[in-house]
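Mind looking over this structure? Questions follow.
Removed from the display is one protein chain of the complex; every other protein chain stays in position.
And then chain A:
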Amino acid sequence: MQLDAMYQEIILDHYRNPHHKGLRDPYDAEAHHINPTCGDEVTLRVTLTPASGSELDEKAVVSDVSYEGMGCSISQASTSVLTDLLIGRTVAEGMRTLDAFTELMQSKGKGEPDEDVLEDAVAFVGVSKYPARIKCALLGWMAWKDAVSQSLEKEGA
């Protein structure tokens, strides 16, 4: 029985009681991502607050992440964990967390995640053993990256 390693209680908790769920206004950018193999989807909005002055850059703080989605427990729980980890952090910190999570998901079950960085997201190490499910776990994260890039581009334009 390897299921328990994959569906750790933290994951099932986030799935049953997702954090920060629902779409909220106002927001800076929205991204809609679909997993083409199963049709799962997520719509995710980010709100950024500039660190100083009016420039939105990597130092801006992610003041809110809101989302709606339908999908499996892995994609839903992973997006819920994302909101816990990234709300209140700077964009630069968020991108580092994203990198750490992506690296964990590519670790084929052998990753040794830093709990200080990934907190509840360390529970997804079991998922990384199943190649077909990695996309599920990354669905919300890719939407977040997309929405943040859009926000920063809009600012630069």
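The working rule: contacts are C-beta pairs under 8 Å (C-beta built on N, C-alpha and C of every residue); 3 or more make two chains touch, one makes a residue touch a chain; residues count from 1.
Simple rule for what comes next: contacts and distances are computed from a predicted model.
The listed choices are "ABC transporter permease", "Succinate dehydrogenase / fumarate reductase iron-sulfur subunit", "Nitrile hydratase subunit alpha" or "Cysteine desulfurase"; the UniProt protein name belonging to the chain that is not shown reads "Cysteine desulfurase". Among A:Gln2, A:Thr49 or A:Gln106, only A:Gln2 touches the chain left out of the display.
Among A:His14, A:Arg45 or A:Arg133, only A:Arg133 touches the chain that is left out of the view. Across A:Ile10, A:Ala51, A:Cys72 or A:Met95, the single residue that touches the chain missing here is A:Cys72. Seen from chain A, the chain kept out of the figure touches residues 1-3, 6-7, 12, 37-40, 70-74, 130, 133, 136.
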